[in-house]
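All protein chains but one are shown at their positions in the complex.
Per-chain residue numbering starts at 1, and chain names A and B are given in the order in which the chains are listed.
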Amino acid sequence: MFDVSLAALAAQVFTGLVLGMIFVLLAIGLSLIFGLMTVVNFAHGSFYMLGAYFGFFLLGRTGNFWVSLVVAPLMVGTFGLLIERFLVRRLYGRGPDDPLLLTFGLSLVMVEGARMIWGKIGLTFDPPRALASAVDLGFTRFPAYRLFVIAITAAVLVALWAFLTRTDVGLVIRAGSRDPLMVRALGIDLGRIWLIVFGIGSALAGLAGILAGPMRGVYAEMGVTMVIESFVVVVVGGMGSLLGAVVAGLLIGEVVSLTTFFAPKLSEIMVFVVMALVLLIRPSGLFGEPGLLE
Amino acid sequence: MNRRSFLTTTTAGAAAVIAFPAVLKAQSKDPIRIGFPSPLTGPFAALADDQKRGAELAVDELNAKGGILGRKVEVLIRDDQLKPAVGAQRTQELIEKDRCQFIVGGLAAHVQMAINEQTKKSKVLFISVSQSDEISAKPDTSPLTFHEALNPTITSRAVGTWVAQNLGKKWWIIYADYAWGKQNNAVLQDTLKKLGGTVLGATPYPLGNPEFSAHLPKIQAAKPEVLMHMTPGADDIAFLKQAISFGMKKDMKFAKPLHWIPQAKEGGPELYSDVYGAINFYWELQDSNPSAKRYVEAYRKKFNTPPGDYGAYAYSAILEVARGVELAKSTESMAVADALRANPVYDHYKGKQWWRKCDNKSFQDLWMMKGRDKLKGGEWGLLEVVAKVPANEELDRTCAEKGLA
Partner (left out) sequence: MRRRLFGVIAAHPVVAFVVVFAVFPFLVPYRALATQVLIYGLFALGFNLLYGYTGLLSFGHAAYYGLGAYGAGIALAKLGVGSLWLALAIGLGLAGAGGLVIGFLCLRRRGIYFAMLTLAFAQLLYFIGFHAATWTGGDDGLRGIPLHPLGIGPFTVSLDTSIAFYYFAFAIVCVAVAGLKRILDSPFGAVLQAIRENSDRAMACGYNITRIKLLSFVFSALFAGTAGALEALRLNVVPIESLYWSTSGQVVMMTLLGGAGTFFGPFVGAATFLVLEDRASVFTESWPLVIGLIFMAFVLFLPRGIWGTLLYWIAPRRTPA
């Protein structure tokens, strides 16, 4: 097990980084939505799936990957806005069960809908030619596309951080994640904020989907297991904490990657073991606030 | 007995005698129903669709000829959701409520076995139509359990032998860590060793988590001649994408135990060119095989598309049920099973097949295929026949090895 070359290990760490970035995108959306709205968004995996399918569709229409990369998440985000405004909003004040049921039903509808629209056989699309090669990193050759995923996610995260810390809307979102009651008591209309948060969350999931597409293929069930792992990431990071989502996403990505490398049989369970360990030591996750949603 | 009761009895008796032939006729005009659980929803829906169409074609052909024993044939297709509990439930429903006399079906090994438990319990004939090593062995098999499809042992021995003799004897194996993957891995390694080859390494991965970039550099460094991969369904697409992005197709040959047509279509020549694998049936066999020609033409005529792989199993199994009923002149399951064992040879879509008596296993030809660089002859011209592996009982375990006879 330990006669492993440093190069292979380093390559594996990089792969974990890529996977981690996808998790981060998903977890941030989930954490925002859960933290602010107490909504367990079971349909998050379906938004991820939708991003991949929209990406395929747009690529077919425009032939341009970069355009699809920008537009697909926007389309998913818009879809998310509609879902919030017309479905989730009605459940305000009813406690956490109803949104869970609603989004579960929604995910069934979305997965089956995708199958009906795009067929039962999966689809593939390729990264743009510019990224199709492998880059020599010195210790190993690594697919350029994956490096791109890391870069673009980092850029999006920086933009998101700027939005959350530098704008007024961002301030309200962060405050609302910490203490929704207080924010309303201050007279701020949370309705608009929820709309924005749900839209951003689903757009991020959609972005994760279109980024993952060229690496894994596009098929209706692709979001189903991702949703569970995303929840694990959010819990490990701490509900409502965005720094937590980032750290936990990368951590879980590395855990999956390295376990697959050293002990493939354990890779499915390792994620849960890590979660249990983290929760045992830090009851509210790595960066979560105690008392939040308990 | 007074006059009234005498009259009542006699009238009733007379009525019964007059009605009896009508009753008999009504009974014998009852359709023969074959239940068919299949995963119509879920990741293998495309294969299930093919199964459904194969079954429907068989039923149409039978009814066009006047049915079986003068009775119409019906196939009742139900969604088993790829879950054993649902498969078992549907089977119970088909037998109990819909009064099916026979069951054909199953796509996943674990679902087949759950269906089998129910058919064994209800003493109904079951012909399983997808891969499984256990279904024809102890303790799962029974005198009423028949297995129409290929199994991992047969497929991997055939593929392993051909690949070792034609592509290279130094392999690396990647396999999904569950029953099907492990079975194929075991058989492939055994086959290779017997032919004097070497397994440079074997890497399991968790099914449904297709992240291979960890292993690929290691595999490249080991320089195998052949990379064998048991990566079913969507995992196969992910695997090929990743392997190609590492440039591995140039360095080694790719082979797998089975080609699946929906996956080949999904990945297209870009992913599947030069990938070798076995298949039970491919529509282009119509050019050289008269049974195949008949089947392909009939399927094309009805569905406007060439037949796939798994549909043919369903087609054949339904026709076998019919043949058994005709031979036994009865719809009683054990009689039909005995009739099939007594007359084991048949040919419905690709050539001679036969049932082995001790385990009710169907032996049949299979073909080695290779993915084409470019489609030929339309959007389904994805694979090319490379070699035929004739039916051979030595490709499977012996009945003794299966715990039978």
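Heads up, the rule we're going with is that a contact is a pair of C-beta atoms (placed from the backbone, for glycine too) under 8 Å apart; a residue touches a chain by one contact, two chains touch by 3 or more.
The model shown is predicted, which means the values in this text are computed figures rather than measured ones.
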item	value
Absent-chain contact - pick from A:Gly60, A:Gly105 or A:Gly191	A:Gly105
Chain not shown: contacting residue from B:Gln51, B:Gln89 or B:Ser245	B:Gln89
Touching residues (missing chain, whole complex) on chain B	40-41, 45, 78-79, 81, 83-85, 88-89, 92-93, 96-97, 109-110, 113-114, 116-118, 121, 134, 139-140, 178-179
Footprint left on chain A by the chain that the document does not show	34, 87, 90-91, 94, 97-98, 100-102, 104-109, 111-113, 115-116, 228, 231-232, 235, 239, 265, 268-269, 272-273, 275-276, 279-280, 283-285, 293-294
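Just so we're on the same page, only the chains that are shown with their structure count from here on.
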item	value
Separation of mean Cα positions, chain B and chain A [Å, integer]	38
Sites on chain A touched by chain B in the complex	5, 7-8, 11-12, 15, 19, 112, 115, 120-124, 126, 132, 134, 140-141, 143, 145-146, 214-217, 219, 221-222, 225, 256-257, 260-261, 264-265, 267-268
Chain B residues within the chain A interface of the complex	41-43, 45-46, 49, 177, 203-206, 208-211, 213-215, 217-218, 221, 234, 237-238, 241-242, 245-247, 262, 265-268, 270-271
